[in-house]
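Pasting a structure below so you can have a look.
With one protein chain withheld, the remaining protein chains of the complex are depicted in position.
In this document, chain identifiers A, B and C correspond to the written order of the chains, with residue numbering beginning at 1 in each.
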Amino acid sequence: MSDTYTPVPSDKLSFGLWTIGWRGVDVFGGAVRDELDPVEAVERLSSLGAAAITFHDDDLVPNDATREKVLDRFTAALAENNVAVEMATTNLFSSPVFKDGGFTSNDREVRRYALAKAARNIDLGARMGAHTYVMWGGREGAESGAAKDVHAALDRMKEGIDTLCAYVRDQGYDIRFALEPKPNEPRGDILLPTVGHALAFINDLDDPDRVGLNPEVGHEEMSGLNYAHGIAQAMWHGKLFHIDLNGQNGPRFDQDLRFGAGNARGAFWAVDVLEGSAGRAPRYDGYVHFDYKPPRTEDADDVWETARANMRNYLILREKVRAFRGDPEVQQAMAESRILDLWEPTMSPGETLADLRSATYDLDGLAKRGMHFERLDQLALEYLYGVR
Amino acid sequence: MSDTYTPVPSDKLSFGLWTIGWRGVDVFGGAVRDELDPVEAVERLSSLGAAAITFHDDDLVPNDATREKVLDRFTAALAENNVAVEMATTNLFSSPVFKDGGFTSNDREVRRYALAKAARNIDLGARMGAHTYVMWGGREGAESGAAKDVHAALDRMKEGIDTLCAYVRDQGYDIRFALEPKPNEPRGDILLPTVGHALAFINDLDDPDRVGLNPEVGHEEMSGLNYAHGIAQAMWHGKLFHIDLNGQNGPRFDQDLRFGAGNARGAFWAVDVLEGSAGRAPRYDGYVHFDYKPPRTEDADDVWETARANMRNYLILREKVRAFRGDPEVQQAMAESRILDLWEPTMSPGETLADLRSATYDLDGLAKRGMHFERLDQLALEYLYGVR
Amino acid sequence: MSDTYTPVPSDKLSFGLWTIGWRGVDVFGGAVRDELDPVEAVERLSSLGAAAITFHDDDLVPNDATREKVLDRFTAALAENNVAVEMATTNLFSSPVFKDGGFTSNDREVRRYALAKAARNIDLGARMGAHTYVMWGGREGAESGAAKDVHAALDRMKEGIDTLCAYVRDQGYDIRFALEPKPNEPRGDILLPTVGHALAFINDLDDPDRVGLNPEVGHEEMSGLNYAHGIAQAMWHGKLFHIDLNGQNGPRFDQDLRFGAGNARGAFWAVDVLEGSAGRAPRYDGYVHFDYKPPRTEDADDVWETARANMRNYLILREKVRAFRGDPEVQQAMAESRILDLWEPTMSPGETLADLRSATYDLDGLAKRGMHFERLDQLALEYLYGVR
Partner (left out) sequence: MSDTYTPVPSDKLSFGLWTIGWRGVDVFGGAVRDELDPVEAVERLSSLGAAAITFHDDDLVPNDATREKVLDRFTAALAENNVAVEMATTNLFSSPVFKDGGFTSNDREVRRYALAKAARNIDLGARMGAHTYVMWGGREGAESGAAKDVHAALDRMKEGIDTLCAYVRDQGYDIRFALEPKPNEPRGDILLPTVGHALAFINDLDDPDRVGLNPEVGHEEMSGLNYAHGIAQAMWHGKLFHIDLNGQNGPRFDQDLRFGAGNARGAFWAVDVLEGSAGRAPRYDGYVHFDYKPPRTEDADDVWETARANMRNYLILREKVRAFRGDPEVQQAMAESRILDLWEPTMSPGETLADLRSATYDLDGLAKRGMHFERLDQLALEYLYGVR
């Protein structure tokens, strides 16, 4: 296969240690693969062209007794393989103590432990050079209506994040937080279930500028939401701090397929938004992080094929959206659909509502005027298909 | 049936004129019922115990030639029947000119007409005494990725709402705006698809205090989201300005069933949140508005049975949630599940993260400690079932 | 609480050993509860009023070395506690060898092992007195389109079931098979995803009379399907051999909530169908089996509360549907909605299409005639609410 789609570090592609290291345990069956040595992860990712790796505390240093030894080996491997740690995150969901959440557990003692655990791993993230700290509150939620007082839970979530923001500021760490929404699974319903809910919540924090989002493709598509629209709104608010790419087939369990291997058209438009769409909206220039799970059918070697494929698909789609947006026939079709006219304010400078109300409108003409969106979309689809 | 569940005006129950007036046109078939006279609507609602009625411009005054005559009759009927107009809204979705939206149509001329139409009906809303003006942007969206530049669309949505907020302020109207989110239908994807996305958007408006939400049960449940959680978050932000109750059976077309006749457990918890849950969170004290459609199988008389049933179900559930929260056995179960402990800050006054990190935690003990949520939820379910 | 809802063995309520014994392992976290001794399971279920218990081979006898000893203790406990084994099933999904399925694994060696494993446990089921043998092919599926040749897979599924049917017949076991459909999870898509697909498949088996269905509430609702309609169709085909009750909140991960604690209205109608609806359709008289998972938030004692609640909810709903169908006002409403008129053949004896075509129809009258379904449904809902 062509080398065009082999990444280089400047593409800023990144993987969670827990993704390629997933051993395949699910509700219905046990591990199918051996434990992955984090050093092997670094070496393999580097050889495939990734730029960075990320971790939860429990992935990298589950055992205090060997903590420093593990970190020394890991740090050496990072340096040797030119791999950065761009992001870190805390596991507040696997241990049974977190069965009712971390920051919002009804058990105050658990909440206190969760904050301590997060702070400790923020130190490690800073030490490893991460500038983004992700917070996925996977167990912050409920299965039933009385189990969680949502008002109090949002207070506690705010308290936890405010506390950690203050800590990061006090320590002088160059770290921003990125919240990762998810609607459900493993809890029946999770708090801050979508990009929108998390964006709204941020506004009520003490230090909203330090907090943004890490939206995951599958998490939004589990709610049937349009991921490209979601990240576009996050960017409109200046809040797309990080991104988790993977694949999903609509509302069902969290599939964590490799990027591209779910909603292919959605993937195309997601990359288009990251690339700034038609050129007037901002571009995303952070790391492109893959948060997926190699299916349980795959063996240890297959895992690396899936890692490679994630990156390859991203590069394929990036090339496609750039070509699409650069095509004069597309630009002509966009003009006929008045796409960029939407950037023009509805009211001219100095105009008032009274002016608009006294104007006459050719309603019949406006009603008949087609938008021609299907032609434009067919052009995009033919780029996806690679037939243009 | 018992009179316990017959509403009185102080229950503040309200209906859209377009709900009881829906004639049954859908994608697959034509009208099954005759046009409803707005005056009959007022009389019937009043006789059933409703306190208020709401309207779109096109429902009430579709024809300019008869506008004042219609309004005179309607106003007289309101007075005679002691029915208030508590809310009004603009139809920016039925006319073919709005096929690509109103405030965010790619056609600037349509956007201008939409603003003029909205402003005109705000005047009417103010004249009729409405204090809430709902904005449901049902056609603000797209079927395909290139058709709508989301960044520009959010700019235009902001421009439109900012303009109308300024207008209302300038006119001295005692009116607040309530945005109504919906994920899709009639557009493939609609902008501001959930309670969360709309809450987030409000923060970037010029006059955020004047704008809140009007969340509809079915619209959130179409995304598989927990409606009670959604309105609880809206209340946490102080943004539950109005509410649309109805019924839905999960992700599918917008069913607009009568309230109670969809997700019954969800309805119970929604009313619980409106009533302030366990007593520390705020209560909702606005109008309870039903936005539903009497199914096409029903005749003109059946319509009023559905209106009655919406209100009755609300009163039944309100009684249930009050009894549930007042039951000492429930309070004991809540204590055992540490529900109200979540109101206690995680950190004591003066404590620091360093204190939390140096503490010791009985992780084995915390892991084993059950939350007992199922017992609590079973108590709630038995209130729903009416067997306690 | 009233004793009305405490079951007795003649209610034929049954639990899977793996339900109350679920330890809480999911994709995001490990076990939260200790292993449950099958003998304790028998004792506890008996004391709560259950009539029967069911098992997978791997739940009951995971270890060959202790197999006979375990079975001796278990058999003694069954006798002592008057608990029957009414059903058994094979675990063809937990071991890594089944990562691509059992009967339809692309690995022929795995398929052979799966058949051997199933046959062995059928022997055990027969020995323990089970008359139903459930087949849930949870890993029979694929994550991607080329991975599974569906035509070949259905051939192999047929081969497997035909082989086991012949075996049961040859052994003279009084056992019927019940297929359990599921649309996805743990596989991206599972073969025979709904009640309908499994019913269709049965018709092409060698011994279709020996094979029916075991539909699970949550599995159908994960596809957004109406469970009551699904089991009604299964009964129409004479194929409701067994039933799995639990709770689910629409399309999302497999929640396995306790029965009643999901779609409450759906639960009401499911029990109504089991009870024969309005009296002309057949009733279900088999075991009522609960296949749920006590949430991870619950401790070992809480588990028994959930077991109790499943049964209680079934009895509550059974009482409600019987009262609903027996209520003269309901019967009057049914008559006005022409519910039982549907039992009358469309054509009278001796009539031909020609007669129907030459008849005249009062289309205007038929168009105007309301069905009055909402009144009828409101009566049902008020039974659910317990306010009638």
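Basically, contacts are C-beta pairs under 8 Å (C-beta built on N, C-alpha and C of every residue); 3 or more make two chains touch, one makes a residue touch a chain.
Only a predicted model underlies this, so the values are computations on that prediction, with no experimental measurement involved.
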Which chains here touch the chain that is missing from view? A, B, C
Taking the entire complex into account, which one of C:4, C:47, C:82 or C:144 touches the absent chain? C:144
Of C:69, C:112 or C:127, the one touching the omitted chain in the full complex: C:112
Check the options C:26, C:86, C:100 or C:244 and report the residue that touches the missing chain. C:100
Residues from chain B at the interface with the omitted partner, ascending: 24-32, 93-96, 98-100, 138-139, 143-144, 147, 183-186, 188, 222, 249-255, 257, 261, 295-297
May I ask you to list the residues on chain A that touch the chain which is not drawn? 1-2, 5, 32, 221, 224, 249-252, 258, 260-265, 294-295, 297-302, 305-306, 309, 312-313, 316-317, 320, 367-375, 377-378, 381-382, 384-388
In the complete complex, which positions of chain C touch the hidden chain? 95-97, 99-100, 103-104, 106-113, 115-116, 119-120, 142-156, 159-160, 163-164, 167, 183-184, 189, 191-201, 203-204, 222-226, 228-230, 232-233, 235-237, 251, 265, 268-269, 272-273, 277-278, 280-282, 330, 334, 337-347, 353, 356-357, 359, 361-363, 366-369, 371, 373-374, 376-377, 379-380
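Definition applied: only the chains that are shown with their structure count from here on.
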Would you mind pulling out the distance in Å between where the CA atoms of chain B average out and where those of chain C do? 36
Centre-to-centre distance between chain B and chain A (centres being mean Cα positions), rounded to whole Å: 30
Residue numbers of chain B (touch at least two other chains): 224, 251, 265, 367-369, 371, 373-374, 377
